[in-house]
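For reference, the structure discussed in these notes is given below.
Yeah, one chain of the complex is gone here, protein chain that is, but the others are all in their spots.
Think of it as A and B in the order they're written, each chain with its own count starting at 1.
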Amino acid sequence: MDEKKYAKLEQEISPKIPLMKNILKAFLTGGIICLVAQFVALFYMTYFDFTERTASNPTVATMIFFSMLLTGFGLYKKIGQFGGAGSAVPITGFGNAVISAAIEHKSEGYVLGVGSNMFKLAGSVILFGVFSAFVVALIKTILVKLGVVSW
Amino acid sequence: MVGRGLLTFKTLPSISATGVTAGPLEKKSSFKDKFDKVYDDERCGLETNEHAHAKMMEDACMIALSKIDSLPSDADYLLIGDLVNQMTPSNFCATTMGIPYIGLFSACATSVSSLILAALLTEVGMSEIAIAGAASQHNAIERQFRYPVEYGSQKPATAQWTVTAAGVAAITPHKKGFPSIECATIGCVTDLGMTDPFNMGAAMAPAAADTLTRHLSGHGTSVNDYDVIMTGDLGKTGFELYKKLVANKGIDDTKNFRDAGAEFYGKDPSFLAGASGAGCSAAIYFSEIFEKMKIGKYKRVLLIATGALLSPMSFQQEDTIPCIAHAIELTMK
Partner (left out) sequence: MEGMNIRKFGLLIIIVFLLLGCSNVKNDIRVQNNSSEDPVKIKELLTKDERIKSAAVLFHERELLTAVRMKTFSRFSKRKIGKELEKKLKEYYPELNVTVSVDNKILMEMNKLMDMKKQEKVSKKIKKLKSLIKEET
């Protein structure tokens, strides 16, 4: 049996990824996470002097804190298995990536273990996030200078 | 000499005793009552997962030795392996045991490859007691091959769960009333271009099919000569593929085929396609199969352990997954 024939057989036998079901689950999970965050933001706006604009920072910090608790108690991986992208895309997923790596590498010490491995997964998110922000800003600057759009 | 990679043991070395230890999650296994020791803590109360990994192996060795009233100082060889980088858990286990040691790596096929080497040493009369076996510890293996344990990624239904288990066997010269090693086949590395580390069963199935046909034709037997032909950790998907591949080679009768990985956790869907890891095949072979042979339920079995010989780096460099399968035939007379 050659590679192509086997790849075809493998495709036939391996269970299909239930795309629609996964999308729906991701939508629900992501939606619920954002809903919780909305309530957190509302809390900060109601009880503290934060506006809609400034409440986002403490909200993000709080959501990461929640994600830390869930990761530590071993619940986030279950949410992740259920929700897929729905739990990976919000800031809680970023928090989970950082925190799970930190927990994992604690056995090698704080400097060489936690310190150097914490951003093992999330590091590329930061790098390419910054890079794409730079590219987008560059494009917009050029467009503004050319007079196509305004700020 | 029968042929390339084919071994026959004229003195029929015996498996005199086995020791199987498993982690807390393995209480969900269909075979939990057959394990000698099940820990309540996945780290066995130790600092790191790797220490727990070594501890599991030590305990398994001690259990096996105690069953034949021996001490580590009585054993001649220790042939064990695991999946952690440079096999440190096996190395630490060997330090504590103080038995002459060779570390073996055939990924998840180590259970059978170590058994073959132990049988060879016994066959040539160089060993009275040789310990062979393999182990894996979920957390220690996952962190090496995949993501951190607590990272919330979605695994597809073809993914397998690395077991926390260690299984070792004590091989002695032929002893009546114990399963003996009749012949074996050393596998060739097979690679049909699979690259998905979340579908290792599919990568390993061709290796298992290849070794099976080589063993059958090399030793002149057919599938119906065996009470059971058990593969190591193909998992549910890989097992189906393996049956299809075998059928392509003209073997349609698959009723006595079993797969340790697919059966390990029963039908629990949270383990997806089933179990994997070096400890998976070792734990089942040296508990379920060994016991059933000892009571005479199985007279002749063929064990084919499969291993995916990948590293996280080879996978990231987009290499395919080379796979191996070793077969060993046990008889009970």
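Just a few scattered comments:
Definition applied: a residue touches a chain if its C-beta (ideal position, glycine included) is under 8 Å from a C-beta of that chain, and two chains touch if they have at least 3 such contacts.
Treat the numbers as computed from the prediction; the structure is a model and nothing was measured.
For the chain that is not shown, the touched chains among those present are A, taking the whole complex. Residue in contact with the omitted chain (choice from A:Q11, A:N57, A:S124 or A:T141): A:N57. Subunit A residues in contact with the hidden partner, per the touch definition given at the top, are 28, 32, 35, 45-46, 49-55, 57, 78, 82.
FYI, only the chains that are shown with their structure count from here on.
Subunit B has its Cα centroid 38 Å from the Cα centroid of subunit A. If you check the complex, the residues on subunit B that touch subunit A are 47-50, 143, 147-158, 192-194, 199, 202, 206, 237, 240-241, 244-245, 248. Listing the residues of subunit A that touch subunit B in their complex gives 1-3, 6-7, 9-10, 13-15, 17, 22, 71-72, 74, 76-85, 87-88, 93, 96-97, 99-101, 103-105, 107, 120-121.
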